[in-house]
Structures are given as C-alpha cells and as structure tokens.
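Here's the structure we're looking at; comments come further down.
Here the complex is missing one protein chain, while the rest keep their positions.
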Amino acid sequence: MLSALEGSQAVARAVGLCRPGVVAAYPITPQTHIVENISKLVADGQLQCELVSVESEFSAASVALGAAAAGTRAYTASSSQGILLMGEVLYNISGLRVPMVLTCANRALGAPLNIWNDQQDSMAVRDAGWIQLYCADNQEAVDTTIQAFRIAEHTEVPVMVCVDGFVLTHTLEPIDLPTQEQVDRFLPPYRFERALDSRHPLSLGTCVDPLFFTESRHSQHKALLRSMQEIVAADSDYAGIIGRSCGGVLSVFGSAEAEIAILAMGSVCSTLQEGMQIFSQERVVKLIKLRAYRPFPVSALREVLQGVRELVVLERALAPGSGGIVGMEVRSLATTMNSPPRIHNYAVGLGGRDVPIEIYPRLIEAVTCATEPVWFEIFDVEVERLPIEDR
Amino acid sequence: MIEIRIHGRGGQGNVVAAYLLASAAFEVGRYCQAFPNFGAERRGAPVMAFVRLDVRPILRRSQVRTPAFLIIQDPGLLNVAGVLDGLQERGGVLVNSSRSSEELSHQTGKTVVSFAATHLAMQITGKPLANVALLSAFASLTGLLPREALVKALSSRFKEDVLAKNLKLVDMIADRVPSKSWKEIADALST
Amino acid sequence: MLVLTRGSYALPGTSIDFKTGTWRTSRPLHKHWAAPCHSACPAGEDPQAYIANVQENHHREAWESIVHINPIPSITGRICPHPCEHACNRGRFDQPIAIHSIERFLGDEARQRGWEYPIDLGRGAGATVAVIGAGPAGLSAAYHLRRRGYQVTLLDALPEAGGLMRSAIPINRLPRDILDADIARILALGIEFRGRTRLGVDVHLDELRSDYRALFLAPGTSKAKAWSVDGAVPTDHRTALELLQEWVAVGSLPAPQSVIVHGGGNTAVDLCRAMRRAGVKEVHLVTASGLPGPDTEPDDIINIVPRELEQAIEEGITLHPHRTIQRLLFRGSRVVGVEMVTLRKLPTKSGQTGRIAFEGTETLLHADMVIPAIGESVDPTGLGTLLGGGREYLWPGNPFGRLEHTPGLFVGGDARGDRGTVSAAVGDGRLAAAAIDSYIRQSDDPEVMSRAVITFDHINSSYFEPAQRVEEPTLSVAERTDTAEIDRPLSSAAITHEANRCFSCGSCLACDNCWTFCPDNAVVKTVALAKDGSHYVFDYEYCKGCGICAAECPCGYIVMEAEL
Partner (left out) sequence: MTTINESAFDVEIRKAVLRSKLKERHRVETSFPRKRKEEPALAELRERQPAFRGLEAGHRACQGCGEALAARLVAEAAGPDVILTNATGCLEIFTSPWPQSAWRVPWIHSLFENSAAIAAGIEAAMKHQGKATKVIAQGGDGGTFDIGFQALSGMLERMHNVLYVCYDNEAYMNTGIQRSGSTPHAASTTTSPAGQERMGKRHLKKDLLSIIASHHIPYAASASVAYPRDLRRKVRRAMEVDGPTFLQVHCPCPLGWGHEGAVTIEVARLAVQTGLFPVVEFERGEVAGVMPLRNPKSVTEYLKRQNRFRHLFSNDPRAREEREHLQALADRNIEKFNLRGEGMDPLDSEGADTVRRGGLVA
C-alpha cells in the first residue's frame, strides 16, 4: 500500500517486515532515524527482535555477526565514520561467509567534519567482500533491503544496502511497502547451516596458513561473482511476488542506441532521469543506473556500453591522488571492448553539495565539447574559493 | 510541479511542517516530496525545508531554488539573507507575523499574506508552534488541500488530545486568510 | 585431498589429528618408590599401602594388607618402637603419621570382628617344617609357612607360645588377653604347638632335622651377658631381663631406695617403670644414646617408643642421656653409686662411628642398686656346633637366616645377633619362610624388594594441610597399674583422620592432580587400564613433556625421564 513515508522510516519498516531476530546499532547521522524507527517498532510490539544498543559501530557489527553466526537473522546500519569503525568487522563477516544486511546511509568522511551526503564511506569499504547495492530512491531502498536478506542468505555473502544520507533517508515521499504476507512468501525463515549450536559444535574463524589462504580468497571472490545471479534472481522473484523490480544489477533509461551515456549510482540517478526528460531536446542520451557495485557487473556493463561513444561516469567519492573510483573500474573494463567509449569521469555532490537538475545539460555540453576525455574532475569546484596553490 | 520552501528555526517544527504538507498532498493523490535542508543547526538557528507537489512522480532530488511559495515561521527570518531568494515572480509568501500583510508586502516587494499564527496556536494548543497554523493557512490560500487531507496527515503524526487541539487550530485558521487567493497560481503549476 | 571449508570452519576436536607428542624431549613416568615407612619397617610392612585402604574406609583390606606381612599387627602396633614413624616424610612437614595407632586399630578390629586371615591352604606343599621358639620370629615363620601350605610344628620350652612378648613385656603395655587371642588365632590356622619342649633336653637338632624337611631356629636370647665395670660386679647383680621376667611372671621386684639402670632399650625403660611402680623412689636411666631432639643424630636416638619415654618421664624416671658408667662406687662390697661420663657417637678414624667419652665430664651418681640392661645372648643348649668358637649369636649373614653350612636350617629373631625388636623378628620369620619355601621347592631365593626410597623433597607439600597427629589417650600416672593398658584405643574417626594425613609417598593418591593440571589433556584417567597400578595413564601421543604433572604430583609418583 502506498503511503507517504520518510525514507528512514520506510527502510526501518522494510527491515521489520524481514523479521530480524537481532538488530544492533549505534547512532550516527544520518543513519539515526532508521534505528529510531526500528526501536519504535520493537517498543510498539510490532517487531519481535532483540534490539542491542551498542557502545560503538564496531560492536554493532560484531553483535550482528555474533547473532548471525548463531543462526539468527541480523541487521545493522551506519554511516560515514561508523562504517569505517566497522571496517575491520566488515572484512571479518564476509570472510566468515556469515550472511547479514547492513544499511549504509551514505555520508562523507571527515576531516573536515561533514555530515552530508556523498558515498566516500561505502567506497572506502568496497573491497571488504560485501555485496554493495546502491538505491536511487526510497522505493528502491525498501525493495532492496528486503531483497538483500534473501541475497545474503542464499549466497552467504553479506549485503550492504547503500542509501544516500538525507537525500533519501530524510526525504518523505510516497512509498509502497509490501505486505507481511508478501515478504514472508519471498523471504523464508533464516537458516544458517554453520550456526553455532551446542549440539553441533563447529569452530568458526580459524587460522588459515599460506598453504590455503590463497584458495580461501579465491573462494570468496568466486562467491561474490556468483552472487550476481542471485541478485538478479532475487529481483525477479521479488517482482513475481510483489510486482516491482529494481533492475537487477543495473538499469538503463533512455534510448538503447544513444551514443552518449551517463553512468551513476544512487539518488543522483533520479535527478539525472528527470534531466533527461526535461532536456530531451539536447542529445540522445542513455542513463546507466548501476545498482550492484559489488559484485561489479562486468559483462552486463560491457553489453550496455556497446555503441556508446561518450560515457560520463559520475562519482560521489574519489580516490585522492588517483581520481575516480567507479570511473577507474569502468575504464578498465572498457579496455576489453572492441570499440570502447571515451570515458569522462567526474565527482559530483561531495559532502552534500546540491546536485541541481541543470547538471544534466552541463555534463552533456562538457562531453560533447571535449576534445580529450576527462580523466577525472571534481564537478562544480568554485575555483576562486581555493587557495592559489590548489587551483 | 509546485515547489515550496519553508523557513523556520530549529525547534519550530519546520521539517514536520514540510512532512505534513507533503503528506496532506499525498492524501489527495498528489505525488510529493519533502525534505529538510539537512543541517547540523541547533535550536534557534535558521533552517529550511523543501516540499514538491506534482501530479506526476517527482524524480529530481535537488534543493528547491525557485519556489512558488515561501512559508516563513517567524517574521525575524525575513531579515535573514536569502530567505526570499528565487521566489517565482507570481509566487506568494506566507508569514507568521502580527504585522499586516500589506505592511510586509510593501517591505519585501512580494505578495505576502501574514497573520499572528503563534498567538493563535498558543491560545488553542498551549504551545507557541506556528507550523500547523501556517499549514492550515497555506491550505486555505491555495485550495490545494481539503480539510480531510490535513486531518489525515495530522492524524498520522499526532494522537488524541494533541490531535484534537491541532484540528481545532486548523479549523480556526481557515478563514483568517483570504481563502483561495493563491489557487490560481497553484493550479497553473499543477498541470 | 584436503578441501577448503566455507568460511574455513573446522570440525570439533579435530586437533586430535595433530600429535603433539612429537614435541617432547622428556616424558613423565610413574615411579613406584618405596615409602620411607615401608623401607624403615623391620617387619616389612608397607604402611603407606594399608593407610591408603583406611583412607577409603576399607579397614578389612587394610588389615589383610598388613597380615600379608605381619600376623600380629595388634601386638606390634602396641610395642614396636615404630621406626616407620621416625622415617615418615610427614615428620618434615608437621608430625609423622601415627602409624602404630592405625596398625593397632586394624589388628584390634580384626580380632574383635573375627576377620579370618586371608590364607589359601589349598595350594599346600604339604611338607613338614619345624620351628623352634614360639616368640615373634617363630610365630611369624610358622604363620608364613602355613600360608604356603606347610605342616608346621612349633616348639617352645615354655608351656605357652609368645616368647619374650609373654615373658618380658609389661602387661600394661601388652595385655595378655590380646596376646593370647592373637596367638590362638595364628595357631588355629593349623599349626601344631608343642610347649614345654626344650631344645637339647626334650628334642634334639639331629632328630628334628631328620623328621622335618627344614628347621627354623628362633630360640631368642635368654642367656645373660657377662657384665662388669672394669672387672667389678655388684654382689646383688641381677640383669634387667631377669628382673623384668620375674616381675611379669610373679609380680615382685626388689625395692631399694634408689636404682640405676644402665641401657637404652625397651627392657631398660620397662624395668625402670616397673621399679618405680614397685616403690623405688629414685630410678635413674643411664644411656649412651641421646633423646629425640635437635642435638641428636637420627641414628643416635634412644631406641624406645617415644610415647613410652614420655610416660617414663611422667612417672618420675630420671634420664641421663649420652652417658655411660665408667666406674662403680662401692662401700665395702655394696654398690653405692656410679661414676658417669659424657659420650657421643662420632665418626672415628676407621670411617665408622663409635662412642667417644670425653675426659673431664665425669660425675657421680649415688644409688643402692645398679642394674645392667645391655642385652642377652643365645642359650647354647642343644645348638651344638652352631654356636661354636665362643660366639654369642648365630649370625646367619643373609636376610633369610639361612645357615650356609647346614642346609635346611634357618635362623631368625634375636638369636641372629643383629635384631632387637619384635617387628624385626616378625620380618625374619617372614623372610625365612619364603626362603624355606624356596629351599624345599629347590628354587632360587625369593627376591627382596629394593625400590628406591622417596625423600621429602619429592613430595609437593603444597597440597597437604597441616593437621595435628592423633595421640592415643593414656591413663594418668595415678591411674596406671601393673595390668591396665596405659595406652587407650582410638576411635575409628580418629584413625580415619590420621590416615588422611598420609602423604602417600611415592604412590598414587588418585588425587587427580596430573589429570587436572595437564594443559594438553595428555593424562587420561583410568582404573582398568593403568598397567602400573595407578589411576592415570599418560597419553604419549599428545604429551608435550612440560613436566607440570611431575611437579604437581603431591606424592612424587611422577618423574620426568629424558628421551633421547
């Protein structure tokens, strides 16, 4: 049923529909509303779960790990510094192949301190062995959250659902929450085969020496690659039951024949989508909305990039001293194409900088005028605000 | 698309006003979007929130730069730089103030409707929060939101006594402002 | 091929595949030492073993363990000077175990409850053996021979069996009903006793040697040794043994005003006490030995049951330790006192020890009577050439008492010349019986147990609590009579308490320490499987050889042995 909900509230209710047994979280802006809303569900008796209000994000991830390893569906959420504080645990969870879901309310990393949205936090842990799914709007955030549990539990790879902080989490908009019955049909009760159980006492988290560590990393890599199919399958099964899809690993808007394409992740896709409608007279363009960043959908991307001559890759983060993060990976896959597009890599909307709709025509103009591909630039830098040496 | 910007101060229920406005619109079948200009400001500091209403799904997530309407929760905010920025030429400004609409229109050079919302809210709800009163006035001015929509929106947020008082406030405000004087603009933007 | 598990989990307890035993350079072993009490017991008892049974409240098993060695624990428990207690490692911690009390208790229990000697007569060899002398050595030999199934004839000059135990030990130390009952129980095993049969008078060696397959000679020592001080002898010279026997048999003693007894054994002390009770005002005991204490070397302590020494002092006996009589003082022909001199047992030039008198330490002691208590020798009557060449004893020269030049003839007890206690006599009888058995069966001498003796430094005393040794209640001096037993029995609870003080030196206490403290689970608890009699086995597949078990074994039962 459609209702006007704040993004955080919607995500919280989606989590509740998944019937987690243990939720552990530590407050950090802009994730707080999610946890507050879950707490409210528990307080109102609408969700039977153990809510563990830990003393740090590090413990939040650890508690969730403990719970999931013990065979209970577990969930946590965080942002920014919190994600980094969890970092050590995140690697550990994925290495142990313990399924769980984490919502990252994306936020910039300090210093300087900044509570606003970009995606530097989830990018910083992109190699932690988690599946990362980015949401373009709150409906996707809800649907992806529910799908994430199934993906995690089928693949035994943890899933991070990335929801842009404030831009989505604090925005009220009409959202269709599936019914409990639908979610139950989609998501069977959690069963972890290697659960800690005194009747079946396994040892988890052993020490693996050089003789086998290479293989264990290979296995983990393979598991991530295999999860691609499960992401697609979960999305299509979800569509079958609930009637709505998130596009699997990626979606394309606009003309398939377009020679200009923009690739982006997260809420900026919505603005760009409207830009495409408003400024449709400009050029034929297609928008590639990348939902799965990990696993990185190499073949799906290669397919949608066929025939594209100019590709803009937008980032909400950067690798200082190198440039774009997503851009670099796209560039690398393009080298495997027969006629790769020229790739222009921009970071936009860092630390909450508004991404106005006008960005669309400006980008199109920039790439169509460019004589050389833009290796990497931070869009919208006000040069005069910079110290001389940094201009 | 109707874009609205709400100015207030931390603690005045600015975001609530935005959410209520969007929710009420949702109740009459509009697409809506409401979000704060997310800040770290504390109680008393000037803040903003944005509302978009449309008959089509709203995609853009940028801030509202050219609002059709401004809702200003206290007259002091009129002195804050940028409050009136980007207001569409035909747009209207709803201000909580004891000064007259005319006086303020003259001062700002915009179409201003004002009334002493805090005073009324204080009388009815016992709390100096103008947001619901302003919302009711906005509904009356634009004719966008029938009473039932407001009631539904308020019911989802308030309960029992607080709800009753706020509903009373809503009803009391409706004829304090020139009803439907902004309806034309609103309708024009709604197609 | 080993295949990676998801998330690299491992199955429980699979470390068992990893044999840490290969890390070891030394390994723990159970070492069954001889406990000092065992080693010190002249009878050959293993008190540590039967105390272990008492700890578990298995009194009958405990008693059976004793009578496997010594048939008369209720007697030795009363009268033995118990060198076991002196040797007891617990003495280095607080006080030694009151082994004699436990032994006595078990002997009394057996008699009172009518426990039968655990003897299997079925295996009887049937051959006949004669035992001459029904004192402790003879009784022990007869008993042990009977246990082996021999037909034993026990001969004694006196009408009743018991030897010195009957003739010379004060009744208040060894009630005769107890002696009678125990002897009766032994004889009832099928031993033929012939009293009033004096060797050389009523029977003769040659005739016995032809009638029996073997002979065990335990005639004791009944001939007073010649005694004089520089050639002088009191006119009223009587030996202590004579007087004591007279007192035990008839109940009368001479009662001068004051008496000096010269000697350091039980006979001397028993006589002192008897005379004191008979009315002698001043009784002096002059002895070359020292009293127990820091000044006295262990081998120089007076060979008397400590509690008896205490009782003697209580009763007013004056002791003159580390003294000897150098001169008799006469008034006419009558002795009026002695000159004493201080002496010490010291190493001499020859490398042995000897008693050295110190010039200038002479003192005079006046008394009406001087009685020597310096021992007796074997009565040669009927022994023919066995005691030739003026020898006082039979000196067999081996622990079995085998007289090398006369096959089939064995000797034991005081007559050996190197014994002095009932317990030693009991031990002689047991060893001789074993040797006689070997002789008759024409097999080799039985093996003599020779385990190393465990010392206190092998005991981990952290695991034991200080606990007061029990003492038998005694009659007060005023209550003491010639017949009532002075040392009263202890309760079963007191005995259990005392038994629980035992360190179990060199024997497994089954305390679980090794099992509890092994970081590697390499000590496995068992009863059925331990080949060495302990309750635990070492799992050498996993034992890393750290040595904690050895260090923390309270009993010194575990030692580390280097593995090369």
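In this document, chain identifiers A, B and C correspond to the written order of the chains, with residue numbering beginning at 1 in each.
Definition applied: a contact is a pair of C-beta atoms (placed from the backbone, for glycine too) under 8 Å apart; a residue touches a chain by one contact, two chains touch by 3 or more.
In this text the structure is predicted, and so the values were computed from the model without any measurement.
Trainee: From the touch rule at the top of the page, work out which displayed chains the omitted chain touches.
Mentor: The omitted chain makes contact with A, C across the full complex.
Trainee: Out of C:165, C:387 or C:546, which residue would touch the omitted chain in the full complex?
Mentor: Counting the whole complex, the residue in contact with the absent chain is C:546.
Trainee: Touching the absent chain in the whole complex: find that residue among C:33, C:439 or C:464.
Mentor: C:464
Trainee: Just the residue numbers, please: which parts of chain A touch the chain that's not shown?
Mentor: Given the touch definition above, chain A has residues 21-22, 24, 48-50, 52-56, 58-59, 62-72, 74, 88-89, 92, 96, 193-194, 196-209, 212 touching the missing chain.
Trainee: Provide the residue numbers of chain C that touch the chain removed from this figure.
Mentor: Residues 2-3, 5-6, 8, 10-20, 23, 52, 55-56, 462-466, 500, 504, 509-513, 515-522, 524-526, 529, 537, 539, 541-542, 544-548, 550-552, 554, 560 of chain C touch the chain that is not shown.
As a convention for this text, only the chains that are shown with their structure count from here on.
Trainee: Trace the shortest sequence of touching chains from chain B to chain C and report its length in steps.
Mentor: Contact-graph shortest path, chain B to chain C, evaluates to 2.
Trainee: Looking only at C-beta pairs that count as contacts, which pair of chains has more of them, A-C or A-B?
Mentor: Here the pair linked by more C-beta pairs in contact is A-B.
Trainee: Rounded to the nearest whole Å, what is the centre-to-centre distance of chain B and chain C, using the mean of the C-alpha atoms as each centre?
Mentor: 112
Trainee: Can you give the whole-Å distance between the Cα centres of chain A and chain C?
Mentor: 90
Trainee: In whole angstrom, how far does the Cα centroid of chain A sit from the Cα centroid of chain B?
Mentor: The separation of the two C-alpha centroids amounts to 34 Å.
Trainee: Could you list the positions in chain B whose residues touch two or more of the other chains?
Mentor: Nothing qualifies.
Trainee: State the interface residues of chain A toward chain B in the complex, per the touch definition above.
Mentor: That would be residues 3-4, 6, 29-30, 115-117, 165-168, 170-174, 267-268, 270-271, 273-275, 277, 352, 354-357 of chain A.
Trainee: Taking the complex as given, what residues does chain B use to touch chain A?
Mentor: 15, 18-19, 22-23, 26-27, 31-36, 38, 40, 58-63, 65
Trainee: For a test of understanding, state which residues of chain A touch chain C in their complex under the given definition.
Mentor: 95-98, 156, 194, 201-206, 208, 212, 215-216, 219
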